[in-house]
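So that we are looking at the same thing, I have put the structure below in structure tokens.
All protein chains but one are shown at their positions in the complex.
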Amino acid sequence: MPSTPPESRPVITYRDAVREATRGAMQADPRVFLMGEDVGRYGGSYAVSKGLLEEFGPERIRDAPLSESAFVGAGIGAALGGMRPIVEIMTVNFSLLALDQILNNAATLSHMSGGQLNVPVVIRLATGAGRQLAAQHSHSLEGWYAHIPGLRIAAPATIDDARFMLGAALASPDPVLLFEHLYLYNMEGQLTRGVERVDLDHAAVRRPGRDVTLITYGGSLHKCLTAAADLAKDGIEAEVLDLRSLRPLDDAAIIASVRRTRRAIVVDEGWRSGSLAAEVTTRIVEQAFYDLDAPVARVCTAEVPIPYPKHLEDAALPSPARFVSAARVVIAGTGAR
Amino acid sequence: MPSTPPESRPVITYRDAVREATRGAMQADPRVFLMGEDVGRYGGSYAVSKGLLEEFGPERIRDAPLSESAFVGAGIGAALGGMRPIVEIMTVNFSLLALDQILNNAATLSHMSGGQLNVPVVIRLATGAGRQLAAQHSHSLEGWYAHIPGLRIAAPATIDDARFMLGAALASPDPVLLFEHLYLYNMEGQLTRGVERVDLDHAAVRRPGRDVTLITYGGSLHKCLTAAADLAKDGIEAEVLDLRSLRPLDDAAIIASVRRTRRAIVVDEGWRSGSLAAEVTTRIVEQAFYDLDAPVARVCTAEVPIPYPKHLEDAALPSPARFVSAARVVIAGTGAR
Amino acid sequence: MKQDADTAVTREHGLDLLREMLRIRAFEDRCYQLYGEMKIRGFLHLYNGEEAVAVGAMRALSPADAVVSTYREHGHAIARGISMSSVMAELYGKQTGCSRGRGGSMHLFDAAKRFYGGNAIVAGGLPIAVGLALAARLRHESAITACFFGDGAVAEGEFHESLNLASLWKLPVLFLCENNLYAMGTALERAQAETDISAKARPYGIEAAAVDGMDVFAVEQAVGRAAEKIRRDGGPVLLEMRTYRFRAHSMFDPQLYRDKAEIEAWQKKGPIITLTRRLKAQGLMTEGDYQRLERDARAEVEAAVRFAEESPWEAVSDLERFVYAEHAS
Partner (left out) sequence: MKQDADTAVTREHGLDLLREMLRIRAFEDRCYQLYGEMKIRGFLHLYNGEEAVAVGAMRALSPADAVVSTYREHGHAIARGISMSSVMAELYGKQTGCSRGRGGSMHLFDAAKRFYGGNAIVAGGLPIAVGLALAARLRHESAITACFFGDGAVAEGEFHESLNLASLWKLPVLFLCENNLYAMGTALERAQAETDISAKARPYGIEAAAVDGMDVFAVEQAVGRAAEKIRRDGGPVLLEMRTYRFRAHSMFDPQLYRDKAEIEAWQKKGPIITLTRRLKAQGLMTEGDYQRLERDARAEVEAAVRFAEESPWEAVSDLERFVYAEHAS
């Protein structure tokens, strides 16, 4: 379609987009409400819900005490009771306290009840490192959560997804966890003209390329695009695939891209062992082994509790420089030979 | 060494072996104590600690209330305070309630404190499915726990390991989680003459073979040995590698075996996506890609909350029959071509 | 309570309550046999001795109210009106079970009856109950949520968090603690620094009372009054039902932690014999009536067993159904 000059669309932040998504959903559906720590008077610890208390009142913008297990469980119960709760767990780091509710209730009730019950709760969590918040406040556990059958896991990485994935999640009869990388909240951009909804299931090629596929999601997407731009300078055309949905994974999109490029690098910010990158790598091996010209490589976070000082945190996290060198190795084909 | 007739050594159960390990450790080291739900008067929900209360008294065989987070955290604190606690979490299914303590404290304190603190706590958990305990009581999360840096994860699968891994775990200055498959408690066998300790780090070849490697651990080891015996009838010699330690993984042993057999099947009882099998597969691809004659295959649990009825539970779990057919496919080399 | 419990009882009402308790007792006794015959597998937690709690409570609740239960919930399910046949079929793991056989003894569900299970994680149901009550509040419905849990659950953090949340937000939750004095092998005094459970509700600003859980009338009246108060004022109430489990915790329990004498003493106070004695003493029931009720209960159980026996298994090909919803919400 003819694209009008970008100036004509306002520049907004990822934070604004999530707020608009929340406001829109609450205006459209009286069953939707937001519950979590400091979502109301404080305005949300990342200011996502700022202003919503004034607009919707304390019944629908519900400040919860420090009781992660109880208010997440209450979100599950409210969903069973006919509501469409958005539960904000301030960060993924605190979700461990609610993990029993998420795994043993949200993820199992539909199956255990023989399909009688659904749990249409949406849980939003800030995730990721990079802000020098140290070992207990820098987890990237979205790939870990993606191990759990019964949950849907998604990671909005663009302004469009920040604006519309919440709606798709609320439309799902199943529990959905939306992981928002804390690095993205200040990211600015424009909504794509004409886009009014997105799906929750499909990966998206964010940059086409023929030489190698960088498979990633969330906060690492933009690092991968940076790396792809650098590689382009040397004539290496990297394709960048944004998984978007971490459970289920879009195998078709992953395999199609790897069949084209015959080489893949999987990037995620989780600890290396048992990372989502391992699952993606394994699926490629299972489904496209004979199409590979080199072993799949992964770039993940070092296996350390994230240290506080910037130089150590940077060294622990995946970086464009590491993707570029990984790409060079894979393309040189000098894998594990 | 010349092996004496087996009759000369008593036949004991896996349960007896863990009990003996506990008794021996408590006799040898006054810092060791056992704490958990119903470990005392009830005798342990799997009767592992039966009789120990009478022998050691309620201070050292400590019945805990239903407060997983508090008593696991108390185990961590007691370890910081100079004790060597054995914390029994009745089953892995309840460990989710203590996950914050395990991940944010036990696994991080050493690093966060710059090496000043260690957390020599041992946490024992029954794990696994197969007893028709349904969705909330049949988790196999040991591979999931193996994602966490700072923890050591091991799975005793033999009578010798049941008898001696606990001692190795107690000797470790780091937090160790020992996963005991509930199916093994009644397994009978004899201690190997001359074995008086085992390490916590190395995988063990339980059956040598040249055609394919079955890589597994814990409750699935015996299923793999059964499958290997069946395959042998058709002249297929499968090597069976017992990982023993799930974190760290013994890469050297894994790669050495796969280099020999050039084919691998990874078996674990976790859900397929994000399974330990994915990590093992990925390491093989990273380190031995060009040695493979066929894509690595994995056999895991179906991605469903475990259903109650036997026929459905059996269908969900890995079985020797599935290993045998996977082996045939891998050897026929008709992988994902 | 006492005087309420002594208020005039009609024959119909008395027989109704006794019938319900006898149905549950007969069902549980048959389950015990069937476990021996390996028709029922997995964990089986029987309700013998606690029948008055389920029956009295369910009689005082309305069909619109929601119920959240535990893994010891056969009695709750039957008293709620879920047919014995679908419960027994569930214990067999058959497709006709109230959870299509996927749940088994610990996971009985009936969405139509607003029976939300069947939770095998101790205290795991409390936050769910708070959420169901929150939904009713936000939807301006008068339904309350009754949440059963045991004395062992009181030590869990979720007990604390859920009571605070329900009181802070004035949610219509009726917390029903079935205090049978033991959590598996752990006696209450070895689990709680203070053993008066009803007293634990007050610091949350929650009205609470202890009820003789062996007296079905006392239970019925206490639950009735509590439900009324919740509907009137909003905000939760906690009732501690003092009761006792006659059988082992589960089928694997050697019961090393309590002695026969204690069990026998409680059996003498059992809800069925005491009600039977009372109805006879008040001339409201004859031995013949009793015999008939028992016979009917056993007949109903046998019909349920036949139904379960004859019911089909879920197809293995359907293994992966229901992990995710099959229809949009």
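We call the chains A, B and C, going by the order they appear; numbering starts again at 1 in every chain.
The definition used in the following text is that a residue touches a chain if its C-beta (ideal position, glycine included) is under 8 Å from a C-beta of that chain, and two chains touch if they have at least 3 such contacts.
The structure presented is a predicted model; accordingly, all values stated were derived computationally and were not measured.
Of the chains displayed, those contacted by the omitted chain across the entire assembly are A, B, C.
Taking the complete complex into account, B:A171 is the one of B:A171, B:V205, B:A232 or B:A256 that touches the chain left out.
When the missing chain is restored to the complex, the residue among B:V72, B:L141 or B:A157 that touches it is B:V72.
In the complete complex, the hidden chain is touched by one of A:F94, A:F164, A:Y217 or A:F289, namely A:F94.
Across C:V9, C:A111 or C:L168, the residue that sits in touch with the chain not pictured is C:L168. Against the chain not shown here, subunit A presents residues 37-38, 40-43, 45, 63, 65-70, 93-94, 97, 131-137, 302-305, 307-312, 315-316.
Taking the complete complex into account, residues 33, 59-60, 62, 64-65, 67, 69-83, 85, 100-101, 104-105, 109-118, 120, 149-150, 152, 171-174 of subunit B touch the chain not shown. Listed by residue number, the positions of subunit C touching the unshown chain are 155-161, 163-164, 167-168, 190-194, 199-200, 202-206.
Here is the rule we use: only the chains that are shown with their structure count from here on.
Distance from the centre of subunit C peaks at A, each centre being the average of the chain's Cα atoms. As a whole-number value, the distance joining the C-alpha centres of subunit A and subunit C reads 41 Å. Between the CA-based centres of subunit A and subunit B the separation comes to 31 Å, rounded to the whole angstrom.
For subunit A, residues touching at least two other chains, in rising order: 69, 100, 104, 111-112, 149-150. With touch defined as above, residues shared between interfaces to two or more other chains in subunit C number as follows: 101-103, 107, 119, 121, 124, 157, 323.
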